Structure formats: structure tokens, C-alpha cells
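With one protein chain held back, the other chains of the complex are shown just where they sit.
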Amino acid sequence: MSGQSFGGRYVPECLWTPMQEVAEAYAENAGEESRRRQAEWLTRRVGRPTPLSHLVALSRDGGGAQIWAKREDLCQGGSFCATSAVSQALLAKRMGREHLIGATATGDFGVALGSMGAALGMKVTIFIRRDDMEAEPFNTARMRQLGVEVIPVAGAITGRRQAIGEALRQFSQVSDSAFYASSSLAAPNPYPRILREALQVIGSECREQLSREAIEAEYIVAPVGSGSFAAGLFGAFLAEDAPTNSQLVGVQSGGDGDSTRGAAPLVNGRPGVYLGTRSMVLQDEQGQIATTPTTASGMAMPVAGPQHARWLQQGRAHYVTVTDQEALQARRRLTEVEGIFASRESGYALAYSLKLAPTLEPDQHIVVGISGSGIRELGSSLQGAEEGKPL
Amino acid sequence: MSGQSFGGRYVPECLWTPMQEVAEAYAENAGEESRRRQAEWLTRRVGRPTPLSHLVALSRDGGGAQIWAKREDLCQGGSFCATSAVSQALLAKRMGREHLIGATATGDFGVALGSMGAALGMKVTIFIRRDDMEAEPFNTARMRQLGVEVIPVAGAITGRRQAIGEALRQFSQVSDSAFYASSSLAAPNPYPRILREALQVIGSECREQLSREAIEAEYIVAPVGSGSFAAGLFGAFLAEDAPTNSQLVGVQSGGDGDSTRGAAPLVNGRPGVYLGTRSMVLQDEQGQIATTPTTASGMAMPVAGPQHARWLQQGRAHYVTVTDQEALQARRRLTEVEGIFASRESGYALAYSLKLAPTLEPDQHIVVGISGSGIRELGSSLQGAEEGKPL
Amino acid sequence: MNQRLAPWRNAFPRRTRPLLMTALVVGDPFLEATRNYMNALVEGGADLLELVLPFSDPAFHGAVMRRANERALNEKVGWEGLYKIIADFRLGEAEIPVIVTTYYNRLLAAGVSDCIEGLAAAGADGLMVMDLPYEEAATLKGLLEERDLALIQAVAPTTTVTRFRHIAKEAEGIFVWTGHCGTEVSFDPARFDEQMRKLRQFSEIPLVASMNIESGEDARKIARSAHGVLVGSSLAWLVEGGGPDVEERLRTFVADLRINLDAVQED
Partner (left out) sequence: MNQRLAPWRNAFPRRTRPLLMTALVVGDPFLEATRNYMNALVEGGADLLELVLPFSDPAFHGAVMRRANERALNEKVGWEGLYKIIADFRLGEAEIPVIVTTYYNRLLAAGVSDCIEGLAAAGADGLMVMDLPYEEAATLKGLLEERDLALIQAVAPTTTVTRFRHIAKEAEGIFVWTGHCGTEVSFDPARFDEQMRKLRQFSEIPLVASMNIESGEDARKIARSAHGVLVGSSLAWLVEGGGPDVEERLRTFVADLRINLDAVQED
């Protein structure tokens, strides 16, 4: 209960043992053969390594630092989620489980898990809030085509956490034959570790790519919803052998800019326990979890993965917000100026990088993490178009 | 006029000199520095190399050969077109042209060219038949977001060739400041060569990947619309130093299965001149070009690139058809069994591979070319869904 | 050791009358109502009261309890309100133990020591934290013990015997068997009985089963294997129904459970 430690496994008794089994299987699973298999899936299937793109035009416009994009949009399925889905699905398979259960908000994790389920011949059940589902017709259609059982969830709690709750409840009923796959870094042990270790390949590739370009990054900037993508990108730069002193910046949603709104537990939260982990939590003085009004459903998390709380505490990374509006604009600029489509979530990291760039010199470098292609958004924009809204 | 030679530059006088300029610039452009720059864009931006995925489950189901997929769906923009767009846009830039003009049917080439145009700060104009545009709301939206001027074309001629005609007419008016970028391998010189040389990277990667897996492919199977993707995949296996005797199979659309219908000039066509090149042309005895009823707009070409005519004549590749229905089914199976989304066009190659596999042994290998992710299709399927059609 | 819970230690199987534990969400639909309902439950024959302090995301309660929780949230009931009704209850009722249930974050936000102090002063007897498993609970348990409050542990179908033996060594008050985790229970009497038998041999304190009990008949079935039952959703459902006679209906429903439970010894 010491204020200093983050993480843990704060779950009801019914989930403790199933998650302990996952932890034990994961520990056993850590061998060479299993790593090789995972790497094979990532290379042969997901499309790793993803490129590090020098955004020449955007950098020129900014008049300062060189901006580089780590391109998770080019993974199979169009988001970084492919990589954590591989790791978890392979672990499940190794545990002899034939059913994957997870939750999604944007649908990206659902698609990623669905793809792995299809390829491995496993049943996949995905919970998603009904309003998220309706906002993501495109990813919903993709999940269905992959054979995923998509279960819409209603209720008072908004966003991914409601779907996570439902997924865990359902999982608890079949925990001896199913595997809970987490999309969120804010999760009970061993999930934060599994996700970070799976996603750390993003940062490792990035380090290698930077050194191949013979440059060091002044800043590494990533969007933080639950923070799994950011942890994957940051992880390698926090390793003992990390060559540079890059500043790591996690960008959260500041909502409409009113500091009492938004979804930035690492900026406006306090330590607490939520979604099974002790971390920074956006809450009121009564300990009630705050709602997270943001236009980016991937960012709508009132708690971040425990690693981020630790890095924040230790000063190893820092965390900022940009408004939803700034994020949307930055994302649009990326498309117009660089021809790259990025997820709404990536817009937060990008917006911050665009602010940072002019304060640096042209021989300095910023890496911005692009978490996904945001292709899903065209589904909703098409719907919007039919209702007469501009695309 | 010898019946034996294919290719050429069969264009009206107004286009001859502009295309000669492209040919000359391309020849000058062939240097080390330009190759390096192109490779850099492909690696850093497009996401090359793309993976070669072993389709374990599908192969197991087939009970015969191992099927491998060359994954152009993972390129930026979701199709192989990214690679030919890079080559042409860089050439245009080097020629000092600031305006790219092209035609598209599926929208994939439009998106690819639009991305490059945005990144290089060039204006992009894309012609597309109005009905193709309406069938591809998703890619149309993407093009618009990239700042592409999308011009719908009406008229009696169906498909990409109508849009190509309009693009060339418009280009002829501004040929001193603009660059015509071809999506079609069936095009006047120097385009067939430019496209094949650009796309040959697909086959080269594939060769290297096969040799890294220490296997040889019995068959290399690709969809052939105009055949640029197929030429890119086949090219490396036809090179002098090609290590294997892989059989190259180009798959065209057989339409609804009635042999008088479909879009298979390499199967049902005769030598002729169309779209600026001498090649195999689907035509009646009067030399009128046939319509190409197929449900895959990327396949609706009554003429293939001249290289294919040559390979057909020399017996270096062979060409077959599968029906639209078979292609759709194969594509659906890929999603359901392997968790991979592929373009409708890829379905043709896949369908043929699925027929081939059971006739081979489990230690034999088939490579099937996946030309794109078919993400665009979800746009139309969502539209369909709203009109009550099944997804 | 908490004195109100102490009598049940080692009371089974000697004592044959099964325990009846009843739960209310505090502030559903308002604080005084809860206070009144507590009396009604006791009048109906409850042996223990559970008071659920509402949380913004009661993920591991069932759907009915989550709705009750949602209604209660509107009342913004805090720890002070909770202490108040417990203290008030204690003015008239010295025997019936009161267990407070919540999610860990509410405790952390208010300060664990302050909460324990408040609970002890008000006359509560135990604390159950939905998302605090045994492994994370040591410090809290220590602090509770200092004030003679029990940390109530849950047991679930996934709890292994090894783990149970471990937990049981230090457990206090009662065990709450949760046959579900916020979902429906698929009840297989034979299997349930086997699980209870297995666990009972390692525990000196009663196992009270939460199994979505909706009727006296349900309660009777469960109590054949467990030491008692915990009824929550059915009461929340009556509260949800509303109307002027909620208290009366609560009393009647509990009384029926009581009769059925008491009949178990005669079965």
C-alpha cells in the first residue's frame, strides 16, 4: 500500500488464479523457441519492422527539428495492436486455450485479435461499447468478416473500460478454457508486462533505425491512452544500454482544453487503483473515476499503465496534453503535407511534436509514434458524409 | 508491324514528344543516386520490403502445397500501387514537373499517387469513371483528404480505360508542366518499362525471401488486370540469374464464367494495338475493343501490358481465368482462415492457387501475390449495408 | 478479533441454522432509505448486513447491483454518510455484524487509516474490498486488525485448494463464496457441494455463498452445501421496483429466506 509502488493485480478473487496461470505460462513461455516463433509471426505476417519515415516536408514547414514518424499504421490491420495481439494469441495457444476474449474501443485491437484468432483457428469474442461500435462501422465490419463474435455493451460507463469490465466478467465464467487478451496497458499483472515486452519491438526497431541513420532523437513522442503503444516505443530507450538521452514525452488528450476535462491521468490524475492496477488515475476526491470526454476513443482512458506512473514518478518520461482540436488538425496536416493517414490518437503526439519542432534546430530530431492508420475513421466519415456532414 | 513484336508507343502526335521526354528523362534518371533515392522512399515511407506470409492454415486445409502470400496489402495506402507511384512521382519531380495526372479505377492508384504528391508538394489530378467513384466512396474520400483533384468522368466506355483517355487528353494540354503517371502496364512506351522496373522490387524481395526460407516455388501466381503487379512479381523470376524454374501464372477475370465475357485478353484476346501499346487485346473481329464485365474494377482491362503478351508468346508465363464468384470466395476464405484482408483482385490469384494446391505435394510451394488490402471495399460494403445488403 | 463475528468461528457444523447475509447499496435510492432498509432486513431475520459503498465502476458486481450502484451514485454518498448510518444503526442494534464493501480506490482516495478509524468508530465489523485480492491485502489487513475489524475474503470457483488453505490460515469473520464475477451463475448443485466440502475442511470460519439467490427455494438449495447465503441482487431488485412498501417487501422477502434456511436443518 506504499504510495511508491505501481502495478499489482487488483482483481476479484475469481480472476486472481486465472491471471496467475497466465503469469506462470508467460514466464515459462519466455524461452528461445517461443521468442523465435513470435518474431516469425511479426516478420512474416504483421509486417515488422515498420518504417521510420523522415517527414521532410512537415519538418521544413516547421522550420526547426527534423520530424520522423515510426509507422505502426503499416502493420497488418493498420495499427500497433497487431503486435500485442500476436504475443497474447500465441501465449493463449501455448496454454491450450481455444478462445480469446478481449475488449476494444476503436476496434483496432478487435481486428488485430480477430486476425490472429482466424489464423490460429481460435474463437474470438470482442466486447465493445455500443456507441463505440456505432462510431466504428468499418472496424465492426472487419471484425465480423474475421469471424469475431462482436458483443455490444451498454451501460453508464463510457469507453473502453466498460467493455473491459464486461469482457472480464464473461471471461471469469470460462476462465479455464479461454484467454483474456488485454488491449490496455492499465491492467492487472501480468498484462502490463506482457504488453510492454511485446510492444518493445517498436522501440527497438526505432533505436536501430535511428542508429542506421546515424542520428539521435532529442524527443520521442507518443500518444498515451492506456499507454501500451507508448510503453512499447519508450521501453527500448529506457533500457540500460540505451545510447541516447532522448526525452520521452507521452501525450494525452486534454479534451476541449478545459483542464477539468479530457483524459489525462498522467497529468491531472492521482495515484489510485483502477482496472486492476495501481497507477495514476483520473478521479474525484471521493475516489470516483472521472469520465474522459475526448473525441478520440483510443485516448479515453482514466488510468494509464503502471509503467507510466513509475516513469512519471522517476522523471524518466514526462506527460503533457494537447486538445482534441489540436490533435485533429495535426493529423489532417500529416495527410495533406506528407500523404500519410494516421489514427486520431497519433494526432496528439503529432500536435505536440509540431509545437516542439520550431523550438529546436534543424539538426535535432523528434520521433513521433504513429499508432495506426486511422483507416477505421473513414468508415465514420463516410457515414457522416451520408448524413450531410463534411468528410 | 511484325506480328511478333509487342510494345511501342501508339499515341497521337500531340503525346509523342511529351512521352519521349519522359523516356529520355527516365533513361538519364537511371543512375545510382536516383536508384538510391527511390529505394529510400520505398524503405522509409512505403514500408518495403513487404512480408512473405506462410499461409499455414489455408495450406493445411488444401491438403497439398504450401501457400505463401506476398503481402502488398501492407504497403502505405494498402496496395502495390504505392511502389509505382513513388517511381513516377520522383521522376516527375526530377523533370521539374509540379503536377501529376493519372487515372484510377479502384482508387488505389489515386491514393498512392496522391500520397506521393502530398509528400513532394505536387498537385495531383486523378480521373475516375463516375460509377467507379461511386463504387469506391472510401478511396474517393482518401484521395480528397490528400488534396487530390478527383475528376469524375462519364461516357460510353466502361472502366479504367475511359478514365485513362480523359487523363491523357487533359495531360496533352499541359504536357510541358505536368507529368502523366500511368496506373496501367498497358500504356505507351516508356511506361511499361518504368512500371515493370519499379515494381520488380516485389519479385526481387520475394526471391530473396524464398531463398531465406530455403525453398523454391513451384508456382508464382498473380492477378493480371493490366498486369503491372504481376509483371513486378514475375520479373525477378524471369531474370537471367533466376535460381528456379518456377511456373508463372497470371490470373485474369473470367467474369461470370461465360467464355465470351470477362476480362481476359491474355486468354481470349488477339494481338492488337490499344491504350498506346501493341499487346493482346480483347476485341471483336472488327477490331472494336470488347467490354469487360467483371465485378473487380481493377481487373476490367481489355488489354494487358506488352510484357505479358511477350511472355505468353514465348511460353515463359501462362495465363488462366477464374470466375468472379470463385475470386470472391477465395478472398473471403483468406480472411476467415488466415485473418488477412485482400483486394478483390487478389482473389483471382488466390482462387487459382487454391485449385492448384491439392494437385501438389506438401513439400511443394506456391507463392500468391496479394496486390492490396481491399480496404476500399469496406467503404462500399458499408454503403451496401445501409441499403440492406449483407456486408 | 471482531466480537460480533467471533461467535461463528468454529461454530459449524455444530451450529445448523445457516447464516443469512443481506446486502444493500448505500444511497439506493437515498441514504435514509438505506438506513430504514437495514432495519427491515434485520426484522426479516438477517444475520449479517453488507453495505456496499457505491463506486463509479462496480465492474465485478452483477447487472442489478450495478444499476443500484448507479442510482446510488447520484446521491454522492461518501464515507461520512456511511459512518452515520452505521452509527445510527448501532444505537438500536448491538449484535448484527455490519460488513462494508467497496472498491479499493474509494478507500485509497479517502485514506485507508481514516476510513478504518471511521468504520471502527461507527460500529462496523468488517471490510470487503472487491478488487483487493489476498496478495495485495496484507497491510490493510494489519491496519484493520488493530481496530478489531475483519478483512472479509472472497473465494471463487477458480480458487485452488492450495490457495484457499493459504488464505484460510489468516482469514477472519466469514468467507464470501462468489459463484460469479458479475455474471449469471450456472448452478450445478453436485459440483457446488463438492467444492464446499473440499474447502470446508480447511476453514474455521463460515463460507457464505453469493449465488444470485432469487427465492427461498434457491437459498435452501445453496445452504445445503454452504454455511449460509449472501443475498444482494434480489434485494436491489426490490428497491429498484420502488413504491411506498419497499421496506415491507424487503422484510417479507427476507423472512421467507429465513424460513427456508431454517428449514435446511430439517431437510
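For this structure, a couple of remarks:
We just call them A, B and C in the order they show up, numbering each chain from 1.
The definition used in the following text is that contacts are C-beta pairs under 8 Å (C-beta built on N, C-alpha and C of every residue); 3 or more make two chains touch, one makes a residue touch a chain.
Computed from a predicted structure; not experimentally measured.
The chain not shown here is in contact, across the full complex, with B. Contact with the undisplayed chain is limited, among B:T17, B:S177 or B:S211, to B:T17.
Counting over the whole complex, chain B has residues 1, 8-18, 155-157, 161-162, 164-165, 168-170, 172-173, 175-176, 270-274, 276, 281, 283-289 touching the chain that is not drawn.
Going forward, only the chains that are shown with their structure count from here on.
Distances from each chain's CA mean to the overall CA mean are smallest for chain A.
Chain centres here are means of the Cα atoms, and by that rule the chain farthest away from chain A is C. We define each chain's centre as the mean of its Cα atoms; on that basis chain A and chain B are separated by 34 Å. In chain A, no residue touches at least two other chains. Across the assembly, chain C contributes no residue in contact with two or more other chains.
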